[in-house]
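Below are the structure tokens for one structure; questions will follow.
One chain of protein is taken out of this complex; the other chains stay put.
Here is subunit A:
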Amino acid sequence: MHIHKYEKWWLTLGATSLVVFLIIVGISAFHYGSHPPSAKVYIDPERVDEIAPFNNPGVHKVEGKDWDYEVVFVASAFYYNPPEIEVPFGSTVKFIATTKDVVHGFQVAGTNINMMLEPGYVSEYVTTVDKAGEFLILCNEYCGVGHSTMTSMLKVVE
């Protein structure tokens, strides 16, 4: 099939940009480990409160891991437990969260921390908190009538 000269240039330019773009995204993902939260950890959604680490929600200092703190959250309509957390500025934190009932979101406004919480699954995300201040944690997946009141607070302190 004959393709016009200009169209060849146009498609070559477009396709090349696309390949370069996908390679950059790929290197960022597979070489630098910057993947979206994709944990494959499973849990019985009806027994969340009995199972570690969700039997003890909150901030836990850990040793000998790639991160300094583990922050454990339990979501349920229309609350997060704990309702507020504090972590030191500059620390590396692993967020570990799950839901006891329907699907919820876990988004820390103004940051890249944003993951879905689904019943039966544990969501995890490791990040370095490099901005001080108070960040609103909110549910960003519709979960029922109280959806927009479902919040917690992340305080990053110096």
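Definition applied: contacts are C-beta pairs under 8 Å (C-beta built on N, C-alpha and C of every residue); 3 or more make two chains touch, one makes a residue touch a chain; residues count from 1.
Note that contacts and distances are computed from a predicted model.
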- Query: Any idea which of "Chemotaxis protein CheW", "Cytochrome c oxidase subunit 1", "Nitrite reductase" or "Act minimal PKS acyl carrier protein" UniProt assigns to the chain that's been left out?
  - Reply: "Cytochrome c oxidase subunit 1"
- Task: Give the residue, chosen from A:59, A:77 or A:126, that touches the chain omitted from the document.
- Result: A:77
- Interface with the unshown chain - residue positions in subunit A: 1-4, 6-7, 10-11, 14-15, 18, 21-22, 25-26, 28-30, 34-46, 77-78, 101-103, 105, 107-124, 134-136, 138-149, 151, 153
